[in-house]
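We show some of the complex, not the whole, and keep each chain where it was.
Labels A, B and C are assigned to the chains in the order they are written; within every chain, residues are numbered from 1.
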Amino acid sequence: LNIVRIRESGRSCTGHPGSKYWFYSLCAIRGRPLPIMPMLIYIAYCVLVVELLIHKVPGYGDIIELKALIVPVQTLGLSLFLLLAFRTNSSYDRWWEGRKLWDGIASKSQDLGRMAVGWVAPKDKQLASEIIRWSIAFPVVAKSVLRGHGDLSELVSILPAHEIAALTKMGNRQSMVALKLTRLIQKASVHLTPAITNSMDNSVRGLLADVNSCMRIFQTSIPLAYIVHLRAFLVLWLGLLPFIFVSSMRHWAILVCAVIGYELLGFEDIGVEIEAPFGVDYNDLPLDQITSDLFTSLLEYLDELNQDED
Amino acid sequence: LNIVRIRESGRSCTGHPGSKYWFYSLCAIRGRPLPIMPMLIYIAYCVLVVELLIHKVPGYGDIIELKALIVPVQTLGLSLFLLLAFRTNSSYDRWWEGRKLWDGIASKSQDLGRMAVGWVAPKDKQLASEIIRWSIAFPVVAKSVLRGHGDLSELVSILPAHEIAALTKMGNRQSMVALKLTRLIQKASVHLTPAITNSMDNSVRGLLADVNSCMRIFQTSIPLAYIVHLRAFLVLWLGLLPFIFVSSMRHWAILVCAVIGYELLGFEDIGVEIEAPFGVDYNDLPLDQITSDLFTSLLEYLDELNQDED
Amino acid sequence: LNIVRIRESGRSCTGHPGSKYWFYSLCAIRGRPLPIMPMLIYIAYCVLVVELLIHKVPGYGDIIELKALIVPVQTLGLSLFLLLAFRTNSSYDRWWEGRKLWDGIASKSQDLGRMAVGWVAPKDKQLASEIIRWSIAFPVVAKSVLRGHGDLSELVSILPAHEIAALTKMGNRQSMVALKLTRLIQKASVHLTPAITNSMDNSVRGLLADVNSCMRIFQTSIPLAYIVHLRAFLVLWLGLLPFIFVSSMRHWAILVCAVIGYELLGFEDIGVEIEAPFGVDYNDLPLDQITSDLFTSLLEYLDELNQDED
């Protein structure tokens, strides 16, 4: 939950977390990238290489080829780090774009509510209330589609049970909610000027387009060629490291390799983890928080509507 | 197919693929960049240089000029890697822009369907159904134009045969479908407010603009000067490598050069491959998947229409 | 305050601050990143390591493992700096996006004022004046929401006391002001063409969307995994530094480590500080200045309105 995240981070209204946060985040375990299997295999490999060289190869410290390996490793390293930085950047861009899209979904849902109260309610309260209810439903449905489950129980208090049941069965749920909203707006259009009607319809269009864009991020990963090529060379490069360090550091080479390995494998692991950020992982987007904030905000509009009615 | 890609990648709804995916992608062969001819030629060249130096030049390990070569090679290398990173970034940006454009095409087609059901259908079901059919046709036609073939067989169940035949013959197919849609909207405009009519016309405008932008990506490659200059120096730089490594590594130099060569040639190869991503390669955009998803979604709208009719 | 900032920076209309500014900013204390606790701990650690090695380890200057450490440290360093640069870039992008959003809020508030004077006032001065007053209220309320306090005293001269009191009690203040503006525009719509009404409603939509986007920046920090991984390696890398420098620099190593430590810890500190820029820190956005400029500008419109009335 985002609330938890903010509390944890100790961010006050100054926007600058204190020293506590510094040390907290240094020792955090949740959220830390932990590519356990690859790490274990790599460390086992390093131990193997280092022990074999030390115990089976007599003058391992003086092999000129081992010492010369440092040049290609540093050369490849530069290229590898630039590729990793590119990977990190594009993953983060996707994560942040996903966040912006949900920002858009929230804004448009809230806006449909605002227009329902401001423009439709003075003529037809019942219709306005229904538009607000379906505006609440859209983000919840979108979330369920992106997470690949059909759990719409959050909507129990908002929509009648038969509507929820009907939605759950459907394949393309989000487009059906959009169609429902379109029909409500079409009903409302007799009370509204064409321009206002069109604005509401535009919000529905925008909602559908934003969910489509989220699906784009979810379904289209970074070209496989980059992932595959980057991984192959990361593994190769890490595989060369113990050979370089063993001649001067002996057993310490294992520790040094493990540390470098963890940095780079973790770095790459984050890229994979945040590439499709609509799940429930610690580093994914706080979709539950976003929809629940929106829920509260739109319920306030519903209250406002009922207050006026009295 | 994208379905295949997702299954392969084992991405669950948590958005974080498991260890299996890690090892799978390490050993993947499809999607991996394989510049076979350049690699073979480069390895042959390395063998030649290394063997000649070892067997024909007596004191090759002590030539001071060979050892000093490391400085210009590292200097050039830095510049080369930055240029390669620039190449990678701009290719990926084009790939991702292409994906966004298809996102836009899908959203706009779907939206024409939604508006047809929501706004046109209550007045004229027949016309609404026709608008949906041509909205389905647009992305299929766009795909066929971008791939340079005239195969519109996907549309057999959607459009009458004579329309498909007429389309196949035309040069500028996408603009003719857009014109067809405009005329249908113009017919529908008697039932609609001007603002809603205009919104539908805007979607048609957007569809045409998105296909134009896809054509832009397809037809305009990165300035040839960059490609040519980058390639020339990549080849030159790789050509210098065996001279550097031979003095300290002897025969191992061939292996080291082959590895570095594969990393850099593969890196550059990906840039070329994803620059114009509308084909049917493994790393191209999953256009078939996108159009087929859209197909399903719009057919649901057609069903919805017929259901109401009953 | 921004005024202070400009005066301090001595920026004249040529846009090029003089030499004075150069030396001023070199010695500035306000605004400088000062991660005091981490720095103290790091320096204490460096002193400890250096003194222990010098006094307890006899031949510390000749330990080959210590000397060899330089290679992994430089390798890790490159990767660390690229990660830090990524961190800096994304923090700055968020900061600048926040500034753009407030630009948008200011423009839309001012525009509502302009339209009230230009389009509503000729028909209904009272209503126009009320729209302007609530346009002034919106940014002030938005600021109070983003800073997490309920202090709306800036609005005392603008809104009646009971409205301010009502607003202060509410949870979702910004959406209530937006609703209020919608209702005023709905009242005004009898005097206006639908297109102009819709334009005013669009401005309200935009205001709400901009505040939502500010909330996005405030609530969603950069994925925790990056922060945690970056910090862990920054600390690790800095922890290795004294071991490297002690063998050649003896006691000077402490000074060198402190300087490098300050650069990197400060660098990272700025990233954290400007990530959520809506507070009252020296490096946060000058929200007070923005709202007060807007205040002045909209009051001029109010004056203009009253002048016409005379």
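The definition used in the following text is that a residue touches a chain if its C-beta (ideal position, glycine included) is under 8 Å from a C-beta of that chain, and two chains touch if they have at least 3 such contacts.
Being a predicted model, the structure only gives us computed values, none of them experimental.
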Number of identical chains forming the whole complex, with 3 shown: 5
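The working rule: only the chains that are shown with their structure count from here on.
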Steps in the shortest chain-to-chain touch route ending at subunit C and beginning at subunit B: 2
Interface numbering overlap (same over half, different under half) for subunit A and subunit C: different
Where subunit B and subunit C are represented by their mean Cα positions, the distance between them in whole Å: 37
Between subunit A and subunit C, centroid-to-centroid distance (C-alpha), Å: 23
Touching two or more other chains - residue numbers and ranges from subunit C: none
Complex interface listing, subunit A residues touching subunit B: 35-38, 64-65, 67-69, 71-72, 75-76, 78-79, 82-83, 85-86, 90, 147-149, 171-172, 175-176, 178-179, 182-183, 185-186, 189, 194-195, 197-198, 201-202, 204-205, 208-209, 212-213, 216, 218-229, 231-233, 235-236, 272-273, 275-281, 284
Subunit A-touching residues of subunit B, taken from the complex the two chains share: 2, 5-6, 9, 11-17, 19, 22, 25-26, 28, 30-33, 70, 74, 77-78, 81-82, 84-85, 88-89, 92, 95-96, 99-100, 103-104, 106-107, 110-111, 114-115, 117-119, 122, 193-196, 198-199, 244-245, 248-250, 252, 256, 259-260, 263-264, 266-267, 270, 273-274, 282-283, 285-286, 289, 296-297, 300-301, 304
